[in-house]
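Note that one protein chain is taken out, while the other chains of the complex remain in position.
The block that comes next holds chain A.
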Amino acid sequence: MFDGRVLLKQVILLFWPLISTWVQGAEKIDSCQLQVLEMLSSLGSAGGKSAKPSFVSYVTPEEIKSEKEPSRKEKHPDLLPGEVVFCSASTVLKYTQDDLSQRGVFGVLLCTNFRVSFVSDEEPTEEMLFKNKLYGENDIPLSCVDNIYGDKRKLITGGLVKNKYPSKMIIHCKDLRVFQFSLSFSKEEDAKKIFQGIVHHCLEPKSLRCLFAFSYCENTSYPGSYTVENTSKKQTVMFDSVEDWTQDMKRTKGNCRVVSENSNFELSPKMLTAVAHNHLYSVKTEDLSDTLPTVQDILLSYNKFKQFFLIDNTTEFWMSDMKWFSSLDNCGWLDIIRQCLQKAVEVVESLEKENTNVLIMEEGGSDLCCVVSSLVQLMLDPYYRTLLGFQSLVQKEWVAGGHAFLDRSNHLHLKDKVESPVFLLFLECVWQLQQQHGPAFQFSETYLTVLSDSVHVPVFTTFLFNNDGHRDSLLRAESPHTQRSPLNCPTVWDWSVQFDCKAQDLFTNPLYTEKPKQDTSVRKSYRPRHLRQLSLPSSAFKTPPKKGFFKDEADNLKKILGVKRLSRWMLSPSSDSPQTSSSVREFYEAWQTKPLDYHGLLLPCLDGPSIRVWMQRYLRWIHDVQILGGGPVAMLSKVSEILGEVQELQRQLDRHGCTLTSNHKGARPRAKTAAAVIAARSSVRLSSSFPFVTSRNWAFKPAIPTSLLQSLMVTGMPGNLADREDDGGPESLV
């Protein structure tokens, strides 16, 4: 089963240095070791070989030229560096409401190497506060296109498009926007061209180098080129160098040694690191394949789930409203979220209560492993609940951890890749934690939503590759310059690429509880000792002697692991889920009785009502469910106001030359949010879709649900209660 040549399963070892520190205390430090493992992998074909360039530009150079005629050029959106228009059509009608009302605006529809863009003939509306610099509200990055439908809502698939084109085209986006265009007013030739162009560029297989990032980066000179000088680089730990790993070990007091054998991706091009814990014989294995859904299950469930939000017809929306809960239940998405969180809690329990190291594994080792291991760390380590800490976590567990972003998002539309929203699933889980324990997180819900959107913007290196080796080789190969300087693409963490400072202010949570410490540097001030006191029950745990037990040789470790895995398989083929859940239940209840510490261990409540739908992400574009003047922003704006006042008062006190004893440093970064929200409030109507949709143009009229009449089925009730009179018996008085 485990013969070393054919790799059936890859294993990721979750290294959790914090735990060892918590449970062992400082005196044990010297005896630990770190292994960076080359992965037990001879790597299948997975992203290693780059596909042969199969992309043929749909338009000829002449056509591109013709697009640049002055008359049409003024209709272009502001093109990004390296962006080229492929084709366009004028007098396209973009419906503003649903397809039953035939209202809309006319404009030009374009397809570039980056996006599908609609430029309205009407005067552009005023600037939005929360404007994305890369694409506007009428732009769809090519990789963000999810599905395209033609007349009679017929799904368009690539390759089948011949000479026909539909009069109406509906585009569903991965960020859940829905666009509806009518092509029937355009010139036939143009309409055909734009339709075929969009279908070709959005749905048909292409090669990686056709992704916009390459053309964009060649034409952009990034300041500092993402080297150490860059501020963002300084803050978000990228885990792309030995130093980063060493730093993190120091931070978490893990005493391990970083091995850089794989620095040139020789051992495994896919795997950068797996980090083995020091006393491996007390390891507990968790095979996620046994208990969690597969990536295919995840995709299937999400595909059902997202349909509830891709609304192109108000009537249907309200029709579906009555069956909302059971539909939600049946698609299973919330259940998958719950299962992932539960698994993470189980792992935390082993780490915290039993002091066992946990080995998380699955086939491939880079999907649910990433989800679970990052969730575990999020629950245990408050550093990862800060904005930079979270980014470092994603960098460590996902980017360096080898999650196949490229395959999973399937930007290239290749048939042999398994697309699956695994990263989104992770963000969903984070959102659940954040909902339940708001003040523990420095970043906001908006931040998570934006991050989930950014996956589909093909500009950031973060999400374009399958692993570090893949990235490295491709960026080198694509570099127009010498072999030595690879192409510089921005990472998603450089938020200034997408948003200006004001908009970025909305990424922080104004109610975040800073750690009550004078030290401003979160990372340096981090002392696990403090946490240990508040963390769970901790038994008198004896660290087993381990000196010399563990050698550097990867082979040795492999052997040990192999044995572990085999024995587990034979002993318990599948864990009994009810049992697991009752143990998790007890663990949660025990934790719940302790005073809550936002800088200690956090556990999610997993009971039915506690797992919710991420309203902001999923409902933001649906007009009928916008709460005008309400939603979380109403709370945020009041909080911001109070914070603003608190700060003003603090300033006054400072002016008077006196300082309060308590720590007020925390208030400073929060003020940003305050300013941003207040600025927004003064210009537009805020709604529950804030900041994604501002309700400037909306009529101030409530959405009255239609189809109420057919809704309630009360037949089949005992005694047919519905037909009874309201007042049954004779009136009896007091």
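Assume a residue touches a chain if its C-beta (ideal position, glycine included) is under 8 Å from a C-beta of that chain, and two chains touch if they have at least 3 such contacts; residues count from 1.
To be clear about the criterion, contacts and distances are computed from a predicted model.
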| item | value |
| --- | --- |
| Candidate names "Glutathione S-transferase", "Cytochrome c oxidase subunit 6C", "DELLA protein" or "Phosphatidylinositol-3,5-bisphosphate 3-phosphatase MTMR2"; UniProt protein name, chain not shown | "Phosphatidylinositol-3,5-bisphosphate 3-phosphatase MTMR2" |
| Contacting the left-out chain in the complete assembly, out of A:477, A:501 or A:635 | A:635 |
| Residue touching the undisplayed chain, where the options are A:506, A:619 or A:693 | A:619 |
| Residues in chain A touching the chain absent from view | 318, 321-326, 328-330, 334, 436, 438-439, 511, 513, 581, 585, 588-589, 592-596, 605, 607-610, 612-613, 615, 619, 624-632, 634-635, 637-639, 641-643, 645-646, 648-650, 652-653, 655-656, 658, 660, 678, 681-682, 684-686, 688, 700-705, 708-709, 711-712, 714, 717-718, 721-729, 731-734 |
